[in-house]
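What follows is subunit A.
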Amino acid sequence: MYFDSLQAALAMEGHGIYVWTVVAVSAVICVGLLVLPARSARRFIAELRVDDVPEARAAPGVRIEEVNNASGS
Partner candidate 1 sequence: MSAPYASVNAFLGASLKRQLLLAYRRPVDTINPLLFFLLVVTLFPLGIGPEPAQLAEFAPGILWIVALLASLMAAEGMFRQDYEDGSLEQLLLAPQPLYLASLTYTAAHWLVTGLPLTLLSPLFATMLQLPVAALPVLMLSMLLGTAVLSLVGSIGAALTVSLKRGGMLISLIIVPLYIPVLIFAAGAVRFAAEGFDASPQLLLLAGMLSLAVALAPFAISAGLRISVDAG
Partner candidate 2 sequence: MWTWFHKLGSPPWMYRISGRILAVLLPLTVLMLVVGAVWGLLYAPMDFKQGNSFRIIYFHVPASVVALAGYYVMAIAGAVSLVWRMKMAEVAMKCAAPVGAALTFLSLLSGAIWGKPTWGTYWVWDARITSMLILFFLYLGVMALYQAYENKEAAGKACAVLSLVGMVNIPIIYKSVDWWYSLHQPATIKFTEESAMHSSMLQPLLLMILAFYCLFTCALLLNMRSELLRRGAGTGWVRSLAGAG
């Protein structure tokens, strides 16, 4: 280890506050990047199980008629 003691490592000769702040922010962002999407996916699956989304609706049908307008309609 470069530092003599834990105290020295925390203080880093006066620069500790900056370095450790960056470490903390980085940790928060890294963990957030991994946890947030995973949690959102898990929650989505859980919600699905509760109110079981209905099957995708089929498109309504189309009718093609060949008519002579005079006699038809």
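Candidate selection criterion: all candidates are chains of the complex that A comes from, given by their letters.
Observations on the model:
Heads up, the rule we're going with is that contacts are C-beta pairs under 8 Å (C-beta built on N, C-alpha and C of every residue); 3 or more make two chains touch, one makes a residue touch a chain; residues count from 1.
Since the model is a prediction, treat every value here as computed from it, not as a measurement.
By the touch rule above, subunit A in this complex touches candidate 2 out of 1 or 2. Note for the complex: subunit A touches candidate 2 at residues 1-3, 9, 12-16, 18-19, 21-23, 25-26, 29-30, 32-34, 37-38, 40-41, 44-45, 48-49, 52-56.
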